[in-house]
Each structure stands twice: as structure tokens, then as C-alpha cells.
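Here is subunit A:
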Amino acid sequence: QEKPSSGPGTNAAGEPKMGGTLKVATTGEPPTLDPTQTTAYSAQEIGWHIYEGLFTIDENYNATPMLAKDYVFDEAKNTYTIHLREGIKFHNGKQLSADDVVASLNRWGKKANYGKILFQNLQELKKVDDLTIDIVLKSPSPIVPILLAFPNQQSAIFPKEIVEAAGDGEIKQYIGTGPYRFVEHKPDQYIKLARFEDYKPLEGPAKGMGGSRKAYLDEILFIPTPETSVRLDGVQTGQFDFAEQVNSDMYKQIQANNQVDALITKPYWFTQIVFNKKSGPFTDKRLRQAFSLALDMKPMMQAAFASEEFYRLDPSIMFKEQKEWWSEAGKENYNQANLEKAKKLMEEAGYKGEKLRWLTTKEYDFMYKNSLVATEQLKKIGFNIELQVVDYATIVSKRMKPEEYEIFMGATTFTPDPGIWPIWESSWPGFWVDPKKDEMVKKLNSEMDPKERKKHLDALQAYFWEEVPLLKVGDFFVLSVKTKEVKGLEGTAFPFYWNVWKE
Partner candidate 1 sequence: MTSALLEVKNLKKVFTVGAGIKKKKVQAVRDVSFTINKGETFGLVGESGCGKSTTGRLAIRLIEPSSGSITFGEKDVTMAKEKELRTMRREMQMIFQDPYASLNPRMTIEKILTEPYKLQGLYTTEERNKRVISLMEEVGLRPAYRTRFPHEFSGGQRQRIGIARALALNPKLIVADEPVSALDVSVQAQVLNLMIDLQEKYGLSYLFISHDLSVVKYICHRVGVMYLGEIVEIGPKETLYENPLHPYTQALLSSIPSVDQRDRERIILSGDVPNPANPPSGCSFHPRCPSCMDICKIEKPAAKQIGDQLVSCHLYN
Partner candidate 2 sequence: MIYHLFRRKTVLIGLGLVVFVICLAVFSSLLTSYDPNGVKVEERLMSPSMQHIFGTDDFGRDVYSRVIHGGKTSLIIGATVMLLAVGAGSLIGLFSGFYKTLDHVLMRIMDGLMSFPGLVLAIAMMGVLGGSLTTVIIALSIVYMPRVARVVRGSVLVVREYPFIEAERALGASKIYILFTHILPNCLSSIIIQATFIFSYAVLGEAALSFLGVGVPPTTPSWGNILSDSRVYIVQAWWIAVFPGAAIMLTVLGLNMFGDGLRDMLDPKLRKV
Partner candidate 3 sequence: MTRPLLQINHLELSFITPKSQVQALADVSFEIQEGEIVGLVGESGCGKSITSLSIMGLLPNESTRVTAGSIKFRDIELTGLNKQQIRAIRGKEIAMIFQEPMTSLNPVFTIGDQLTESVKLHLKMTHKEANDHVLSILESVGIHRSRNIMNEYPHQLSGGMRQRVMIAMALSCNPKLLIADEPTTALDVTIQAQILALLKKINLESKTSMLFITHDLGVVAEMCDRVIVMYAGQIVESGKVKEILNNPQHPYTIGLLKSIPRLKETRRRLDTIPGTVPQFGKMPSGCRFMPRCGSATEKCANEPLMVHVTDDHAAKCWNATGNEG
């Protein structure tokens, strides 16, 4: 029965309660539990309960200290000096020290995408004393804290021994400093975490993923459950407490059921259509522009995400929630559905109905839906599109080969900083080779002043919409569902289960 004190929006009203097991139905089995090794979301969402980095992100997606007590940036020496918190213990009982940090970061710098970005600019990483490290850069960079904070492929700190034992491969023991410790993994059944009794939360309130982390729950079970409707069914019967990513069309059904609550993860990702700019008709930017101008994004998003609660049409390459980055530059080229202009551009580009192969997949339902609706629209003005619906693995390998496709479907995950978007790399599939762009990205990434950076970004985004190396369709959000008993859960881009309790 519903209690008067609870209900949407009143989560925080009740008194937190200790104890209980939280059963989370996830979309799939993580490929590994080594957060440095993979970008897979399924691994990360478990990882950030076990491991912590020096920084993490707050409610505004800015960096905030976690294992770091504080830091100073010495502009003259291009050095970040980071002080660690005292008395932090790993799950195996060992005290955290600068040695562990140096070892872990070195590995991260070699393996993780963001780590590589940071290490490209790294002069030296060194231990100052047991609780202090120095990060010496080649040139000034504004993005060091956010790179260290970002939860995806996070710069997790492991005990030094474990890093050494891993060598070139994966870590073999899942030991971190997080509020929950790893207990066991039964492949395709569950991954079990339990409260880490020696955890020392930060003082003060919770701030997004940062601030105070309190482990109310005794245990968390992550249960891979690939079938969407089954995840929902499981929550409805109380077999799960929380199910991530159910189909947005189920929203009404969830709202109608007074045993469960809907939870919307916002922002999440945006969907994108990537052109092959190395060969084929789309080497001509006018054709890309025509393509972009012709499309009406609304039906595409609506087909994929049902209602406006779950999508947003927005030209910005950073999400609206990333307040200081959000930009409307180039919006005149986005979502125009201007068939006249598109047709003219097609003619100018000399497109005569050559077949355009569009790789898409049903493994990600929205990719299929976006591309199908787009195809229907584009057919009308003479684009001859052949949708090739293949499995995702096929896309991932075919998109490397320019001769295999003209268009492929994709998505951009939440990116903490505009400077590190993979699309800027000329060798990223789709192959945007453009010196002007390289120049602009470089400026963006070496400027320390946030205001100036925003200006650089505006320019870059305007250029992006003019060149249309890829076409952003729209942001989308994810519907999850939980039982009424679960309290304290928030719909952020990165759901986490500390500060969450069960009534």
C-alpha cells in the first residue's frame, strides 16, 4: 500500500533506513569488472560502486573531489598538486597511499580513452609524499579534473599490488575504496556487492555522485535481464527493486500501476547518423547538408522514444544539463525539414539516385527506428537508401571500411567535456579529415579560461553544423522503473545506489 509520505518527488521525505538487498535488473552481462578495461556501461554502473577516483562529478556534471581532499594548479609549473584524504581504506583493509594512486593512474593513462587523452599531455606523474601527488603537464589543460572525475572508464584507484599483478591485462581482484565491495560474480546470474563497513563518507551533503556517500543497503545484486518487458515484469512482481531501461511506451503502464514508480534518466545519450566522408557521394558536403536539411527529427525521435518525456530536439553537441557548455550555434541547420533547399543542394552535389547503404541495427532499437523513419522521409525527395539492418558487431567492424557503407547509425554517450569528443579524431569511423576542424579543437583543448573555451566551442559547433560530418538527431532519456519501497534514487545520467534505501 502506498504511504502518504511517499510518491514521486517526495523520495527524500522519509527517514533513511539501514538494511535490505537491492535487486537491480540490468540490460546485460558486463564484459568485465575492470572499469579501466572497457567503456561498456554495463561494467561501469557496477564499477562506480566498488571503485572511486580522485574526483567525481556533482549534480551539474562538474568535477568534485572524492578521494582527493583538494588540489592546486600551479600555472607556472603546469602542475596539479593533489592531496589525498586520510584514513581511507581499501576493501582488503589496506590504507590508501600515493603509491596506489600513481600505479593506478599510470595504468589508466595507458588503457582508458580519457586516460590516454590526459597522458598525451603529461610530463610527469609523481608521488610527493604518502598523501600527495603531482601531475606535471606539457602544456596547460583545463580538462584534467574532469578527466579524472568522469565515471565512465573512471580513473579508479586500486591497491598498487593489484595493478602490478594485472600487468598488461585485466585486474584479477576487484578491490577499490567504494561504499560497496565486490562479493561474487555468477556469470549470467548476478553480481553481488555488499556494504563496505569501513567506508568513510565525505562530510556534508550529497552532491550528485559527489559529497557524502552512505551505504544504507546491505547488498546490491545486479541481475542481467536482457528482455525489456521481463525487466518491467520483474519489478511489478517485486522480484526486482529496480529495472533499468525499459521501453518508453511502457510509461503509461508504469504510471497506472501504484506499486511502482517511473524514473527517467536525463540526460542520457543522443542518436546520430554518421556519413562516410572518405569515399562515396557523401564526400561532398552539400549532399550531407541536403540530407540534414531534408529531415524532420520529430517523427524519428517519436517513433523511437514514444513521447516528449523521453526525447528532446536540440542541436547542441553537449547536453542542456551541462549548463556551461550548452550551445545553440548552428541551429539553423538542424531539424529544418526544408525539402526545397535540400533538393537544390542534392542537385548541386550532382546526386543522381546512387544507392546509399545505411548500416543500422535492431540490437539498439532506437537506431533502427531512427533510420527507418528517416529513410521513409528521404525517399520522398529522391534519396535512394538501402537500409542494411545487421547485428551491431557487423556495424562496428564494417564502419571501419569506407568501401562498405555510406551511412551508419550511432549514438554519442554522455561526454563530460566537448574537447574529448571522439568524432574530432580524423581516424574515427566516418573519417572527418579537416585541418580547420583540427585547429579549432586544439584551441578548445588548450584554453584554460572557461569563458573563452565556450566561445571556441560555439565556433566549433557552428562549423560542425555547416560541415555535417555526422548528423545529430536528438537527445534521448531512459525510462527505468522501481518499486515504491526504493527511496533516494535519482534520475541522473549515472544512476547509483548509495544514499538509497528500502522501506
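Here is how the candidates were picked: all candidates are chains of the complex that A comes from, given by their letters.
Note that a residue touches a chain if its C-beta (ideal position, glycine included) is under 8 Å from a C-beta of that chain, and two chains touch if they have at least 3 such contacts; residues count from 1.
Remember, it's a predicted structure, so these values are computed and weren't measured experimentally.
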Complex partner of subunit A (touching, any copy) among 1, 2 or 3: 2
Candidate 2-facing residues of subunit A, complex: 228-229, 247, 249-250, 252-253, 298-299, 302-303, 306, 361-363, 365, 368-369, 372-373, 375-376, 387-391, 394
